[in-house]
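A single protein chain has been removed from this complex, and every other one stays in its place.
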Amino acid sequence: MPKFTTSIEEALTPIGDGCLLVVPREVSGVPMEATRALIRRGVKRLHLLALPTSSLQADLLIGARCVETLETSAVSLGEFGPAPRFSAAITAGTIKMKDATCPALHAALQAAEKGVPFMPLRGLIGSDVLKYRPDWKVVDNPLGENDPIVLLPAIKPDVALIHAPLADRAGNVWIGRQRELVTMAHAAARTIVTVENVQDANLLDDPVRAAGTLPGFYVETIAVAERGAWPLGLPDVYSLDAAHLAEYARMAATEDGFNDYLKHYVHDRRAA
Amino acid sequence: MPKFTTSIEEALTPIGDGCLLVVPREVSGVPMEATRALIRRGVKRLHLLALPTSSLQADLLIGARCVETLETSAVSLGEFGPAPRFSAAITAGTIKMKDATCPALHAALQAAEKGVPFMPLRGLIGSDVLKYRPDWKVVDNPLGENDPIVLLPAIKPDVALIHAPLADRAGNVWIGRQRELVTMAHAAARTIVTVENVQDANLLDDPVRAAGTLPGFYVETIAVAERGAWPLGLPDVYSLDAAHLAEYARMAATEDGFNDYLKHYVHDRRAA
Amino acid sequence: MTAAPPDVRDEELLADVIARLIGDSRHVAVGNASPIPATAALLAREQGNGSPYVSLLGSRAHTFWTDGGRELFDCAGQGRIDVFFLSGGQIDGQGNINLVSIGDYAHPKVRFPGSFGSAYLYYVVPKVILFRTEHSRRTLVPKVDFISAPGGNDPNVFRNGGPIALVTNRCLFSFDRAKRRFRLQSVHPGHTVDEVIEHTAFDFDRPDNVPETQLPSPDTLELMRERVAPQLAEVYPAFAAKVFGIRKSA
Partner (left out) sequence: MTAAPPDVRDEELLADVIARLIGDSRHVAVGNASPIPATAALLAREQGNGSPYVSLLGSRAHTFWTDGGRELFDCAGQGRIDVFFLSGGQIDGQGNINLVSIGDYAHPKVRFPGSFGSAYLYYVVPKVILFRTEHSRRTLVPKVDFISAPGGNDPNVFRNGGPIALVTNRCLFSFDRAKRRFRLQSVHPGHTVDEVIEHTAFDFDRPDNVPETQLPSPDTLELMRERVAPQLAEVYPAFAAKVFGIRKSA
């Protein structure tokens, strides 16, 4: 059922302006080449849901003015410091921020995965994270007594966008231990995948490979993007480009520097 | 952290009389050798939770009078016909039956896995399955309006008992696609595993194997049981023993025949 | 049931009826030990040039599950299963099905295996096709002794699925969800309306003139025998041999 596209741009067609787009955390395989393609296309007003955190991907999309609403638990460049465009956008009030906490985002996607309207979660009560989330509701546990608990509405993304090491010709995608990628695909209406390689042998025919495989049944489009997570790493395949990320942190510290980065590494790079 | 025991009997020590024991469906690897060992030991008053259905395992334990309460969605020998000891016990009223439906049992264990007191589930309303489950509660969806929905209390088994193809010396267990075995282990206080083989190489060191591995962190005891699912099959390893299951169905049709089966295949077999 | 034209087997007729009920769907899931619905689903896929996607739950080769036993139900909850098949030890005129027991639930006379996933799937799969070859007053009752899953609910209950039809060895009923009643759509060749009435213990609607169930077209029969049967043999070898293999060697 998945459609293999010759260009990443074509694979990204389902991501329109205003799309509720869910993307994974840095260690789970971030589709950076696809992210640059979205910026080149000039996608607008994204509701970006980073499960449960983000780094360069969110910072780039925010700096490029592709994001209207950001929903996540944290954005940071890790050892390379704070995420400069994220911080600037928040202090300037140019994006709508929906602060969350990691397990709440996992649970809200699992609710959509299971076709239920909400999931309960412990914790949260008494925090300002809850205070600023009118969509999260405290109820008295109907199976308990004087036991307040938070209910999180299910989140059904329009599109899940992921990058993985390997797919087969049937569109099955090997995601290994990154099980949240499976939950994202189950929860989202459509799933777009970029992969490093495509193999002929069906991943589901090998019980060992099958255990870490997202069935093509859930996948809408697939495109090949070699080193598609660069400059971030892809677990078990390649590690991040520390020099480049340090350069990004340096350039993105100012808006002008960020725009130079965009021109050089997102726009011109494509033209070249 | 897991303890490798030289005998299956020793591995089963945590399963005491009255234990809330969760076991998997036939296609996920049923620990039949361990089940026979429990019958030989004469375990009593089990609350047996079969996720979400069972076949020979439940019928044997019921016939051997090890079960006080059975909670599952169905018990059948499949192509070999109805489960005779299950049917006899129900019509004779000698066990307490908690009829369920498959997704409700999966959800109730996921609630325990996530440390929440309940999970919501669609369906069920208007069914007698719900009518006879006072522990399941219908509430008006607090995030909706005039939208009744069922809440299922979390189920935290005392012990999860599973059989898998392979473990490593660190006690990591390869379960492949049988993800409900992971949920069972997360939900249960303790997990007991029998395996076909033990390998030296750590399963978590291989990203491909790791994707289908239950970490030893969750495992209490492990024992080797070659062909430990016999006469049932083990997915991707060996198939069921049709001749034997047909013989079981024939013998277990009467209580005397069942007792002959127990003597021959459960008690004497061990002595031999 | 022996009176279908000599060149069309009963199983072929039933599979053709079910394939037409499947119609234009994205994903058909077929439970264990259901060779005729499996034949129908594979036939629909052949007729649709690869659509619908077919999952045969009995077989590992014909399913894609990699997320454990919950995936089927999560998939249905996501709205990704359009057609499913259910049966019942008893089925009543309101579309209620009983997979649990006969008599008082606390002290049943007969115990069936259990409700399986019916108490959920009946609500969330848009097209549930009830299939019970034994068409008798024992199976088609006025009121089931135990409701594993109801044929309908009050309007405020979340439900985007339910029964659309009941296929037996004698006839095809459609199900009217608003009225919660079955309607006799057609009687299979060699059977009569009076016979259906005699062997059905619940009330049902019917037109003044009940048509005879349409026979599979020659094209359909060829598809079934040449393209579907070989695929079926992988999961249901005995059935494929009995129904199709013999004819092939003829």
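To keep things simple, chains are lettered A, B and C as they appear, and every chain counts its residues starting from 1.
One rule holds for everything that comes next: a residue touches a chain if its C-beta (ideal position, glycine included) is under 8 Å from a C-beta of that chain, and two chains touch if they have at least 3 such contacts.
Quick caveat: nothing in here was measured; it's all calculated off a predicted structure.
Asks: Out of all the chains shown, which come into contact with the hidden one?
Replies: A, B
Asks: I'm checking contacts with the chain that's been left out. Which of A:Ala64, A:Leu121 or A:Val173 qualifies?
Replies: Of all options in A:Ala64, A:Leu121 or A:Val173, contact with the hidden chain holds for A:Leu121.
Asks: Which residue from B:Lys114, B:Arg133, B:His163 or B:Arg177 sits in contact with the chain not drawn here?
Replies: Residue touching the absent chain, from the options given: B:Lys114.
Asks: Kindly state which of the options A:Pro31, A:Gly63 or A:Pro103 is in contact with the chain not pictured.
Replies: Considering the complete complex, A:Pro103 is the one touching the chain left out.
Asks: By the contact definition given up top, give the residues of subunit A that touch the hidden chain.
Replies: Within subunit A, the residues touching the omitted chain are 24-25, 28, 51-53, 72-76, 78-79, 82-83, 86-87, 90-91, 93, 99-104, 106-107, 110, 121-132, 146-149, 177-183, 235.
Asks: Kindly note down the residues of subunit B that lie in touch with the hidden chain.
Replies: Its contact residues with the unshown chain are 1, 112-116, 172, 182, 186-187, 204, 210-218.
Here is the rule we go by: only the chains that are shown with their structure count from here on.
Asks: Which of the two pairs, B-C or A-C, is linked by more C-beta contacts?
Replies: Of the two interfaces, B-C and A-C, more C-beta pairs touch across B-C.
Asks: Between subunit A and subunit B, what is the gap in Å from one C-alpha centre to the other?
Replies: 36
Asks: Considering subunit B alone, which of its residues make contact with at least two other chains?
Replies: If we look for residues of subunit B contacting two or more partner chains, we find 107, 110, 121-122, 147, 149, 177, 235.
Asks: In subunit C, what residues contact two or more other chains?
Replies: 65-67, 70, 73-74, 77, 124
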